[in-house]
Structure formats: C-alpha cells, structure tokens
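Have a look at the structure that comes next, please.
Every protein chain of the complex appears in place save one, which is left out.
All chains are identified by letter, namely A and B, in their written order; residue positions are counted from 1 within each chain.
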Amino acid sequence: MNRTSQYLVAALAATALSSAVAQTSATDEIAKYRQLLADGNPAELWEMRGEELWTKKEGTRSASLEQCDLGKGPGVLKGAYVELPRYFKDVKKVMDLEQRLAHCRVSLQGLTLEQASTRPFGSAGNPSDIEALVSYITAQSKGLKMAVSTNHPQEKAAYEIGKKVFFYRGGAHDFACATCHSSNGQRIRLQELPNILNKENAQAAYTTWPAYRVSQGEVRTMQHRLNDCFRQQRFPEPVYGSDLITAVTMFLAKSADGGTYNAPALKR
Amino acid sequence: MTNFLLRMTAAAVVAGCASSAQAADYDKQAQALMKADFRSKGMATVEGALTQDEAQRICSTYPLVRPKKIAAKLEADQLKLVKYPAGGEYLGNWQEGEKIAQNGRGMQSSDKPDVPNGGNCYACHQMSKKEISFGNIGPSLYQYGKLRGQSEEIMKYTWAKVYNSQAYAACSNMPRFGHKGILNEQQLKDVVALLLDPASPVNKD
Partner (left out) sequence: MGNPMRIRANVSGDTVEVKVLIRHDMETGQRKDASGKAVPAHFIQTLVAKWKDKVVLDAEMGTSVSKDPFLSFKFKGGAKGDKLTVAWTDNKGDSRTDEVVIA
C-alpha cells in the first residue's frame, strides 16, 4: 500500500473510532483543550488592575480600600474570600464579597451605594472596576480551603433561604436551579453541569469562580453567573448586590465546604 | 411511665411542628426575598415567576422525591390539562421540528417577544444521529418512532408528553411546552413529526 492510502486508512480508522465514541470523546477533547488553555490566564491582568484600584485613593474621602474589613480584620485579604458570605457585626447582616466591597467603597471612600454598584459587568471598551477588584481580592485566597460558617443564626437563615430558592420551581419553563444542578453526571448539550448536592461537584464548581470567560472576553464573577443562570431559567433579573444573591451564594459556598479555592480560573 | 411517654410524644410532636413551622417560615422568607430582589425584565416578569401553579408548588416542596399518592394525583391533574389537536392530526413537518429542537431561545428576559420560541430539545436529549452535541438530562430519543410505531395510542401519548410532561412524570425536569404556551399547536405537531415520522432523521438513520 502506498503512503497516501496508508494515511487515508489511518485517518478513516481514526474518524470511525472517534464517531463510535463521539459522545464521551467530545467532552474529553474539550477537557484537553481547556488544559492547554490553562497557561496564560488573562484574569491575571484583571488581578493587576484590581490591586491598583485597591490601593488607589478615591471618592469624596480620598481614601484607598486598604482598611476595608472583609471579615478577618481591616485590610486582611488572605483567606477573606473563603469565609464569605458571613455575618458582619457592624451592619448586623450577612454579606457576600460584592456587598461588602460596595460597603467599603461607601463607608471608606465616600461613594454613594449607586456609584459603588455601577457597571458590575464589563464589556468591550467598558471595563468593570468591580470585576477587577473581585479578581484581586479572590486571588488572595487561592490555595486555601473553603471555610464558610453558618453558626450565626442569620448565616444559617441565609443558607436555608438560599436552599429554598435553589429548589424553587417557577416561570415559563418550570425551572429551578435544581432542575440542572441536582443530579450527577448531567450535561446540557456538551456542557457538563455540577451537581450542587454532590460535595465534590459543588467544590469544583464554586472554587473556580470568578473566571475569565473566553466566550465573554471578560472576568465574570459569581454574581454574573447567577444573574445569567436566572436568565436562562426564564426568571426575571436579580438586583445586583441583593440579599437574594447573597442567600443563594451562601448555599453554594457552604455546599463547597472544604474545597480548595482555585480562582480566578479560566472557563469557556 | 405513660405520663413520661405522653410527654416525650408531646415533645416530639412539638419538635416536629417546630421544624416544619421553620421550614414553612423559610419558604415564606424565600418568597419574600425573591419578590423584593427580582425585577421584571422583558418577558420574564416577577409575577410570572413567583405565582406558582399546583405543579410548581408541589415540586418545590418535594424537589427530589415525593409520596406516591401525591405524585399520582399530580400526574392525573396534569393529564387533564392536555389539549389535543382539533381534527386529531398529530403529525406536522419534521424539518421544522428539527429547527425547533435545535433552537434554545424563547421566554428569557433577553429574548424578543415576537420571535417564535424553540423547544431546545437537544439541550437534554439525543435525537438525530448526526447531531452529536446533545445533553443527557433526558433519555435518548434516537429511533423514538422506529421503536414504537405510529399507532393512535403512541401518537396520543407522544403529543401529551410534549404538551405536558408532568402528565406522565410528576415534577419532570422537562418544560410543559403546550400547557405553558412555549410552543404553539403547529410547533408541537412539528416536534411530534420529528419523533414519529418514519422519514425523520430520528427514525431513518
């Protein structure tokens, strides 16, 4: 057999094999592609910008965010994210990272809440300061284990309410979060879905947000992911920085307890 | 002894009441929070999402498993809601059905209201052999018609299943395409054709 037909046979054999196991190999190949992409995560550029914003004097008080208390003391960033959401005594409520960040921008820098909540999601030519700050803050918890507490009654309530929302079926399609996220091994088209009721799945899912999303060309936070989930669920839009998002986030973060935090990550 | 037992039972009953009272309270708190923190956008309204019908209420209360009696009653009630096509013609155009199966838009806050909705069948089901990008939340429908034939009974069942999936599976993950007005009668016929028409790629390959 000459060279050309040898290659042809090999190619045909390869195609035949690949279409026979098309279903699993398609998702396997995607996983391989993701591994190749893992080097050189553009999210690092968001972290750099976030660090600048953290130290920059801003607002009517002309102050930086360096005294912001994210739960472990003023200015303590290491390990702060893996303990959020948490109850804050000074405001007597449970806050997630973005709520607390807005609180610091208001109380330390003198921004209005509206200013501190502007442009939570960036787009081409319109970067989001919030996404940059979240990238920087979360990066300081990389490698640490998720350790969210539900000891305080309000923390427990946030968790239980988040759980109720997770199972709440409604809207045109009768979808709940649970519709897609409560069984092992599920996928929509070829996108694998984490089962939040499965500890390993929940850990893998929660510890990889925020992430640079290649399809968006932006770093996206958990707020964005939840906002987009509700959209696809055929639900209305959640208010940015609302207690509703904090409750759902609490449920997710607690479900990921013990997982090693590994973000900002890279996703499709 | 009896007194002790009575007191323990009473305590147990109270404890049971307390925890189910707490659960009902979290339900109320969750609904209140959703009402306060959602904003209507496009076709996705707060009222639409937070006004639950019987199926949505029961399935939120029993998300993973439910008592047989409750499931049976729910299925019976949902079956009553199925509207069969006037004239008894179930089969439409499978080519249109394939388009509907591929189309994932419709009823989202980002969708335009005057554009026809899709069924997004491939999100959850394998259907034609050629389409390898399919989900697995639902069972494979490949060769659906080939395996079942085209009897009146099968046509009627298939129609009802797509119209209101919970008529046969209480709390099914599958949207109730006919009952909730996601797909109109012609679109449902096209989907049924995709499933049952012998010429459909679902049954030919």
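In this section, a residue touches a chain if its C-beta (ideal position, glycine included) is under 8 Å from a C-beta of that chain, and two chains touch if they have at least 3 such contacts.
All of these numbers come straight from a predicted model, not from anything done at the bench.
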Omitted chain's touching partners, listed by label: A
Which of A:Pro74, A:Gly217 or A:Gly258 contacts the chain that the document leaves out: A:Gly217
Of A:Pro42, A:Pro74, A:Gly143 or A:Gly258, the one touching the omitted chain in the full complex: A:Pro42
Residues belonging to chain A that touch the chain removed from view: 39-42, 44-45, 48-49, 124-125, 212, 217
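FYI, only the chains that are shown with their structure count from here on.
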Rounded Å distance between chain A and chain B, as computed from the means of their C-alpha atoms: 28
Touching residues (chain side chain A, partner chain B) in the complex: 19, 22-23, 26, 157, 160-161, 163-165, 167-176, 178-180, 182-183, 185-190, 230-232, 234-239, 242-245, 247
For the chain B and chain A complex, residues of the former touching the latter: 26-27, 29-30, 33-34, 36-41, 43-46, 48-52, 55-56, 59-60, 63-64, 107-110, 122-124, 132-137, 171, 173, 175-176, 180-182
